[in-house]
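Of the protein chains in this complex, one is absent; all others appear in place.
== subunit A ==
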Amino acid sequence: MDPKFRRVGFEPDPNQSQYPLTVPPPRLLSERTAAVPVPEIGFRRQFPGDRIPIGSYNPSLALLGTSPSAASTPTSEYRDGDGEFSEDSSGWFLRSESSFAVTEFDLPAKPLENSSENCLTGSVNSKNVAGSRAGAIAGTTAERMEGTAKEERNDVPSISKPVKANTTKAERRALQEAQRAAKATSKVVLYPADGRAEPGKGVKQSSGKKDGPPVTSSTATDKKSGGRSLEKERKKDVPPPRMQFDDKSRVEKAKRRALVNQTEAVNRVELFRHLPQYEYGSQLPKLESKLFQIDSVHPSVFKVGLRYLAGGTSGDNARCIEMLRAFQEAIRDYSTPPEKALVRDLTAKLGSYVSFFTECRPLSISMGNAIRFVKSRIAKLPLSHSESEAKATLYSDIDRFINEKIILAAKVIVGHAATKVRDGDVLLIYGSSSVVEMILLYAHELGKQFRVVVVDSRPKLQSQALIRRLLAKGLDCTYTLINGVSYVMHEVTRVFLGASAVLSNGTVYSRIGTACVAMVAHAFHVPVLVCCEAYKFHERVQLDSICSNELGDPNAVATVPGRMNVNYLDNWTSEDNLQILNLMFDVTPSDYISAIVTDHGMVPPTSVPVIVREYGREHLI
């Protein structure tokens, strides 16, 4: 191995299956071409027992010289090589303990840990136990890595790997790529023409490829369609993988179908290569001119998509409402083509609209929930309805959703949360959440005497507009940037935060900086209330802010508006060693949250799965 590299994590299996390992892409330019797809995080618990050589590690190169037979097909060796390996594995085990304790992975340690990984799991020799062990190992290693995603163990590939005596890294990568390209055609199609085929295929695909038990989880995806896939999902519980943007072949595939041809940004941060990042603002004029020429996309959908692209709509609720209104228009103007069923065709059309939106700007979790609702309503349309009846039903359903789950829910939340504002309170708010603003104005109307500290952060500086509105209504406000939050926190009595989504383990996914504010508040024993409508709850679990996030425009970080003299980063794109990161969201752990105020009342963060369970069925029923 080339000692110039410093690898963090595990190499992927050259025989890729659907859910390959994650690996931070190589630092050297020469190796940048072979990026590896990153799987869905947290769901892949099926670790089949058959051990595979983890990527390019060659057992024959191990420090502890193992027998030549061990260097042969890893599947066989780990299946029946128990006797051979047991004494070695114990030796490995001891060494692996120390290597696990090492936080930095120097290269000498790496083959050790790889092989120890293999041995540990190989010596167990049963699928499920190995699965859990590997999961545990993956867990510990994942903690140590700089937040990269959990490892994924692959299936034993059906193609048995030839003995690789001395293949170099580049050769192995080439082999990987070739195999992946071969598999690419059979992978789950992301943007299906026919909505039904895709989940079926995806399910078949994954069940064929995985030996272990499928994982129970679901993602806020737009790929589920129809009642049948819903049932399938319940039975198999296999989520189609989300688009990971460092998988070249899938990106290519997506681009071919895409309406919005985004140019990829240069100089991307390595850790976040699995998230899309494009040059901002380049597509807008071209797309605007195409407004009336694109037939596949309804004009109102196109308009909303463009607005997302331009960054005009911000705020989760606003985006969701706009999207739903666009869907309403599309449904109203829809007419079933001849020889097609309304349900299926409409679902397919909806799927294509959703993919268009995703190209403009990645969907938020609440939007995913809303789309799931719409699709389930379509699926539940009684067949006896005529087309106009069906359309009218759908239209009113979407109206009802918007009214109940967004508008009325906000009112209920405001009512609950305003009881927690007392006279003499100093409330701290962060960012610009529509619900929190409503709470403050309502409490002020009720006559409560309180002060507001508004915390803002670059580059969006969203709270500036908010504070003007608050001042116009006569509230006492203090404005500070996020670097001053620990300075003002000692005088704060309550913190009100908004959320983009609340996940099942009680973590809150919201505007970047929220976690910081919540953490400081917790340190000062200030109660933190997160105000979030129930439609933003999701069954997903997320442990860190890296595996799923959104990247914003790095130029916004590089330049300071109004300060022409701060121009040190003007040519940052030409710097090879400089990458700028503009994250949009972050994840706040549930320990820092005192209560979540929803339209179902105030609940502790531990009760989020209960609400998802009890009230989530309403969505689908």
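Please note the rule applied: a residue touches a chain if its C-beta (ideal position, glycine included) is under 8 Å from a C-beta of that chain, and two chains touch if they have at least 3 such contacts; residues count from 1.
One rule holds for everything that comes next: contacts and distances are computed from a predicted model.
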Name of the absent chain as recorded in UniProt (options "Cytochrome c oxidase assembly protein COX19-like", "Serine/threonine-protein kinase 19", "TECT1 protein" or "Translation initiation factor eIF2B subunit alpha"): "Translation initiation factor eIF2B subunit alpha"
Selected from A:171, A:252 or A:491 as touching the chain missing from the view: A:491
Hidden partner chain, touching residue among A:252, A:333 or A:476: A:476
Residue, one of A:420, A:511 or A:538, that touches the chain absent here: A:420
On subunit A, residues whose C-beta touches the chain left out of the figure: 420, 422-424, 426, 451, 476, 478, 487-488, 490-491, 494, 527, 529, 594-595, 600-604, 606-607, 610-611, 614
